[in-house]
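With one protein chain removed, the remaining protein chains of the complex are shown where they sit.
In this document, chain identifiers A and B correspond to the written order of the chains, with residue numbering beginning at 1 in each.
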Amino acid sequence: MDMKRHHYEDVQFLHGWANKFWFAVFVVLVIAAPYMFPAQLFLISLIGVNIIIALGLNILTGNTGQISLGHAGFVAIGAYTTVVLMQSWMIPFPAALIAGGILAMLFGVILALPALRLEGPYLAIATLAFGIAIKIILGNIPGLGGHNGISVIGMDLGFTMITSEVGIYYVIAGIALVMGIAARNIVKSRVGRAFQAIRDSDIAASAAGINLAGYKTMSFMISAFYAGIAGGLWAVLLGYINPNMFEFVVSIEYFAMVVVGGLGFVAGSVMGAAAVTYLRVNSDNLNSVPVIGWLLDLMSIDLTVQTGVTWVITGIVLILVVVLEPLGLYGIWLRIKIYWRTWPF
Amino acid sequence: MMDFSEIVTLIVRSVETGSIYALVGLAMGIIYKASEVPNFAQGEMATFSTFIAFMVLTVHGAPFYVAFVVSLLFAYILGIAFEFLCVRRAKNPTILSMIILTIGLQMVLYGLSGWVFGTEQRAFRLPFSQFETVEIGGVVISHLGLATIIASFVLMCLIYWFLEHTKTGLAMRASQQNSMAARINGISSNRVVNLSFGISSIVGAIAAMLFAPIITLSPDLMWDPLLKGFAAAVLGGFASLPGIVFGGYILALIENLFGLWFSLEYKSVVAMGIIVLVLYIKPSGLFSKHYQRKV
Partner (left out) sequence: MSNNPFFTVDKISKSFGGLQALKELSFHVNKGEIYSVIGPNGAGKSTLFNCINGIYKPDTGSVKIQGQEITGLRPDQVAAHKISRTFQNIELFSNMTTMDNILLGRHMHMKTGVFSASAMLWKNSFSAKDETEHRRKVDEIIDFLDLQASRNKLVSQLPYGIQKIAELGRALATEPELLLLDEPAAGLTNEEREDLIFWIRDIRDELGITIILIEHNIQMVSEISDRIIAINFGKKLVEGTVQEVTNNPDVVRAYLGAD
């Protein structure tokens, strides 16, 4: 152990040249993506939206240990607020988006109130109920378009409109990047440490001076804010919203993203959201999906136009995560990294 | 205001739907008591078993009782297989990983029933009609409704008798109350948990078969009943089986009252709201004690 420790290195974002290099590569890929995969632009944008949701949900579930099976409710609040403010009140997109995030955050406080006293299955049902209630209520509020929803065109910035797919992609990618870095920094510092302490032992955490109610509420708020922002972006990306987008299975899908990627890891949120979203969008053409398609070809199974199969695959992955690799995709990646570092020994 | 016969009718209707909620809640409660696993896959396990009955009925043209028995047998095997192959093998058996595991199974079975049996709505018929009615003491009730109430009541009595008066039931209760002491006395808690998954799966399957004729059979058949059954279990307190049954009836009554007086659209929302409110006041449900971890 070296005697002179540079403590900043422990928490520094992108410590060392290797990390800086790979992050730069990643950013270049994000910027170049619309030109590298023009046909997949919608998919990549949707992955960006879902990454934001997964980042927030992972802070709540992975770091703080609080289950939420109602996150689609927060996404819905963000989406509807953004759209209504833009369409009916003529408020520019950035303000409407932030308002959507903040309203979702306030609902996060409302959900946190009962959640403070609940654990395990009781918290699961309370959040599930919340998500379903939001969906039903939104479908019945007059002026929100009922079950047909509302359509929306582009991002009105006040002085200009962003309507092109590429433009919308860059907005989503930029926000996702900023929110990803913010999530990483929150997790690595005092607040994130308090969250993890609550997850591992709430009694010891409070004995060390952490206000449990305050920090659990904060975790719900951050998580709901992420979901709300993502909701606004999703609405613009799709060009419409309706209550059926926020069915409770969608909440379960968000939950699956976080678990598949790796609970408690920012990189896990990114990997999980990308993997699950990719699978879902390609659900009726699984034979063309890498790895899985190859396996299917190997067993000569043709799953073209077989809906339901993605559910089976996602479900199997969840079960495997619990039985084999509790850290999800991120854990697998860590193993590969350690394997290469020690290679060839 | 309502007159007397309207009130009685409302109560009977509530008992009818409440029976389904209670059975699903019981199914979840049986597993939860034995192993603290909140089984989110309960609904899909039941739906899949009902599909098996449907296939035996329509494709093989077998009589109803054969389909019923085959379906329950399948449900039992599905339950014990899931416990043996997955639940028991969890790396790190926290409540969170158990929730992940059962949600995983839920996804697998949901996808599989759509894949194998198709996502279209199917008519599932029991020998009791939903449209023919009988009148008992001024209350009109369908054959199916009557069958549902009677069958659930019989099933609840059976579960009670099984837990209180059989050797296996006693072993289950002993293991739930103190697994270490039970193990010292030669009761394997693994076997008890395994059995509870099997029994629970059967109870769920019966609930699904009683419910399927009311709407139609499709992969999402049990979404709503699962949620309500779960809510009933939470309302009564997972640890108390009579509490769960009571929770099921109360929940149905609240829903029906609200549907009658205000709006049908919001009846689920109100039921959920009430549950969240009850949990806020009593975090472990109405009929069970709140447990505080000892340090």
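Rule of thumb we're sticking to: contacts are C-beta pairs under 8 Å (C-beta built on N, C-alpha and C of every residue); 3 or more make two chains touch, one makes a residue touch a chain.
All of these numbers come straight from a predicted model, not from anything done at the bench.
For the options A:70, A:114 or A:192, the residue in contact with the chain missing from this view is A:192. Between the chain not shown and the residues A:70, A:100, A:264 or A:315, the one that touches is A:264.
Within the complete assembly, residues 1, 5, 7-8, 10-13, 181-182, 185-186, 188-194, 196-197, 199-201, 203-212, 218, 222, 264 of chain A touch the chain that is not shown.
Operating definition for what follows: only the chains that are shown with their structure count from here on.
With centres defined as mean CA coordinates, chain B is found 32 Å away from chain A. For chain B in complex with chain A, the residues that touch the partner chain are 32, 36, 38, 40, 86, 89-92, 95-97, 99-101, 103-115, 119, 219, 223, 227, 230-231, 234, 238, 265-266, 268-269, 272-273, 275-277, 279-280, 283-285, 293, 295. Only residues 61, 65, 67, 113-114, 117-122, 124-126, 128-130, 132-133, 136-137, 140, 203, 248, 252, 255-256, 259, 263, 306-319, 321-324, 326 of chain A touch chain B when the two sit together in their complex.
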